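In this view, the complex is presented without one of its protein chains, the others remaining in place.
The letters A and B name the chains in turn, as written, and every chain counts its residues from 1.
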Amino acid sequence: MNEHNPLTALDRPNSYIGRALPRPNLTRLLQGRGQYVSDMSLPRMAHVAFVRSPYAHARINGIDATEAKAMPGVVAVVTGKELAEVCTPWVGVLSHLKGLKSAPQHAIAVDRACWQGEAVCAVIAETRAAAEDAAERVMVDYEELEPVTDMMTALDSETPLIHPELGDNLAFERNLDVGEVDKAFAEADAVVEAEFVFGRHTGVTLEPRAVIGDWNPGEERLTVYQGTQAPHMMQNIIAKHLGLEEAQVRVVCKDVGGSFGIKVHVYPDEMAVVALSKLLRRPVKYVADRIESFNTDIHARDHRCKAKIAVKADGLITGFAIDDVTGIGPYSMYPRTSAIEANQVVNLVGGQYTNQNYRARTRVVFQNKNVTCQYRAVGHPIACSITEGLVDLAAREIGMDPAAMRRRNLIPDDAYPCAAASGLKFESLSHHASLDKLLSMMDYDGLRAEQAELRKRGIYRGIGLATFIEVTNPSAAFYGVGGARISSQDGVAIRLEATGRIIVQTSITEQGQGSEAITAQVAAHALGVPMERVRVILGDTDNTPYGGGTWASRAAGIGGEAAWQAGKALRTNILAVAASILQADADALDIVDAKVVDKGTDVERMPLEEVARIAYFRPDTLPPGFQPELMAVRHFVPREYPFAFTNGIQASWLEVDPDTGFVTLLKHWCVEDCGTIINPQLVDEQIRGGIVQGIGPALYEHCLYDERGQLTNASMADYLVPMASEMPDIEVGHVVSPTMESELGAKGAGEAGTAGAPAAVVNAVNDALAPFDVRIVEIPMTPEVILRALGKI
Amino acid sequence: MKAAAFDYVRPASVAEALELLRRHGDAAKLISGGQSLVPALNLRLLAPEILIDLGGLDLRSIAMDGGVLRIGALARHVDLLNSALVAEHAPLLALAMPHIAHPAIRNRGTIGGNLAHADPASELPAVMQALDAAIVVEGADGTRRVDARDFFTGIYETVLAADEMIVGVEIPVAEAGRRFFFHEFSRRSGDYAIVGLAAAATVAGGTASDVRLCYFAVGDKATLAEGAGAALSAGPMSVERVAAAQAALAEDLSPQDDQQGSAATRMHLARVVLARATAALFDDPALAGRTAA
Partner (left out) sequence: MTASVSIKLTVNGETVTADVPPRMHLADFLRERLSLTGTHIGCEHGVCGACTVRLDGDIVRGCLVLAVQANGAAVETVEGVSDSGEIADLQEAFRQRNALQCGYCTPGMLLTAQELLAREETPDRETIREHMSGNYCRCTGYQAIVDAVETTARARAAART
């Protein structure tokens, strides 16, 4: 696998690493027999509907729930003030994001609503319909306040302060100045500037957020069924704010209908639900409806960035400079904060290139809109779009082919380890190999010729390239060092059952990525057993080792390595027992296909179930003092590098109708390098799904707010997501540069598609419209945006 | 997102339905396929006291009757899509059907429900006008036929009185030489259009006559562009004539801003689709006036 730590088990019958195997959990999902939180029902369970602020900013002068409480089926009506008695507020800051500030946020607004959709009162009833009926009768005396909606004027002195106690509307600012930026721009042969605009968008998980709180006063324990990516983080936070010991809280995460970063945060309404369960001493369920999802699921992006690039006539990039502003809503989201995306933009711009002159500023401002926070590929689509947009504009300016421009500037494949201008450390990337592979996969030269030919016939097609880097396998540098109790390590416990079956408990979670599958593959491979023998348990704080969960492209790289190490440890333990039974040298034995065999000849000595039988039922036959340990636990976290960067390149091929501004996607390619590939099918599908999630905001997705802070397209009919008809087929290729931090060598693959897709599509549209000398640096590129750029309207 | 409570009644005849309508007045809503109504109920945009379900009425037939294609109000979109009679005698309607939403919606939505809903972005009100159809309306005072041009009065508004209902439509069969065009610019397949056009014309000797251009999703209701139609049929077809017709759209249409496009975008696309319609009707790509760099 890699040189400094060679694996010995690569060509065994149970070699599952690297193979495209169907996921074990698909059959039940295909039969409609999954169990999502929204499917669950518990005895005496009540349902919550929230009264939500119709105003972006309003003082709550009073709440009259008299009529609502008298409605049929109503269990209780609880205001923010009442709930604050059982749930303390929080502040979403991290100490390593210096200067980041936010205000205390309550589960339900107490005296002021700060965005349209913020919960101001909870109605609990026997059915959701009854709760909604009563919610309509809750009389809230609002006093509308002036909303802050335009992030570009949020810092102006005449703009009202959302949290006067903070002194201004600035949540966070970061400045970076590396190398000789002024000199680089002064001495450049060409400087290209643009103001990039990134619309606000959101995740639209198909299953909305769902949670059931089940406080059992008899046990003094709270069981929380939640669609979350991070059960242990939730356990800690729920305990902390409800005044419980962590041991009193169990978080169970069953099937989750999509997450993408949406479900890794602490939502005030979900905190309210678990607090209500404690208050009412019965199970309480809340499933956001789609309108609530649009208004309260975290949003993302919403950046405006002035950026420029300095280049020499030969294509060498000599400088990048950016000045970024982003609006995050009225609070920094808890506990991961809403400053990470902007921070990542600063970190990532230009990171694929050799240039070492870089200046960046980002300002993160409060506004009276829904909160933004980490969503798939945090910051990457922005950084990539800025970087790759500038590179294409510069290539056009100096008359250089975009692929050649990239080849001229990408960090050479033999230059590692090295660092980006921003300080990011790269262990081993493969930009040039990836570029070469991509150009060959897409027949770049052939496509260019086809493009030229079609252009003569009035058909405008474009090729857009986008190289990218992607943060994966984050260490404690992401959150832990900032004081958040968010685990960057993961644990796996693996045991041999008496029947020879294998149980694996892992702290990573499954929302469809294939966590269960890759855990089973790695464990079976490490042990030498058929994969069907392995059952994986995850998503339950009572029944898994402590760990981070599944987010930031970490499950395979970190949880996978923990499974590998745990599997190896159990294998050693099993062989020790077998050696004892067989009076053999453990080093001369091996496990193949769930049988202990003689190493080298694979002659069977005894099946695993026989080892287990003796260990569990006839330990009296074992030598005195020898204790079989048929369970092993291992944990893993990367220590040397803060992040295992991956890299890749995408290409989009599309057609633009210059009369209508409509874009037709024809084909998309991606070559990526996530290190060791555990299951190529799952990696490919992460890439494809990620790409389409990046195409969405490039062409369709946009949370549209009016000047009063009203989200005006909060429905699935009005907020457009990519659908089957318009999406292209996507070809995926790989280059493999394993990380040396782990024996497995796997890095993450979940976000790479989303990181690069918008830039590829924007560059392709600009390339298609190059004959019209059009330049579009705004997404989503609606027909209207394109028609305007073309001067048609 | 649960609908507010309502009562439910399922009449067995049109007469019974009309009696229920008369009795409950504004408190009642008729439901046929429910594909526009139920979302509005679930979203609590509407909260009628009682729903009168027309699903039990015998209004589903599609039949030829002496030069007129009669379609019952409860004929579903999928029925129209699969109907040989529609394909033969109202080919414009057949062209439009695949653009209406998605299969699961087409299996449930009805022509009568669609027309009564009068969504300005919907295809069928435009098709009915382009085909010179009559909407057959029944009320306490009997049956009346309303010219489709006069039926729609605004956003979700029609000439239907509170105690009337649509029982069917009557479409004059397509004459020989009649040509049709249908296109809509929608962001995604099955979405409501940003701009759509249902067009019919008789083309002979390089000249168009009886041109009916009905736009939808452009203003507060599907609108016949009479000035543009007249301009197109004023003489032998040419690029200049197309341009004149495009210019006439400024008078014919009153596009509105919404999230899918500004009024300016809509007017621009209306002009583009007019040229494309003409090119298709005359089978002459040059008339489309496509932009070249």
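Please note the rule applied: contacts are C-beta pairs under 8 Å (C-beta built on N, C-alpha and C of every residue); 3 or more make two chains touch, one makes a residue touch a chain.
Remember, it's a predicted structure, so these values are computed and weren't measured experimentally.
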Option touching the unshown chain, where A:361, A:688, A:702 or A:734 are the choices: A:688
Absent-chain interface as seen on subunit A, which is shown: 22-23, 26-27, 29-36, 38-39, 41, 72, 129, 203-208, 255-260, 289-290, 511-514, 681-682, 685, 688-693, 715-717, 721-725, 727, 729-730, 753
Missing-chain contacts mapped onto subunit B: 1-8, 10, 31, 34-35, 38-39, 41-43, 51, 53, 55, 78, 98, 101-105, 107-108, 188-190
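The definition used in the following text is that only the chains that are shown with their structure count from here on.
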Complex contact set, residues of subunit B against subunit A: 1-5, 39, 43-44, 185, 187-192, 194, 259, 261-262, 264-265, 268-269, 272, 289-293
Parts of subunit A lying in touch with subunit B, wherever the complex brings them together: 127-129, 132-133, 136, 289-291, 455, 458, 460, 658-662, 700, 704, 712-713, 715, 717-718, 720, 723, 725-726, 771-772, 782-784, 787, 790, 792-793
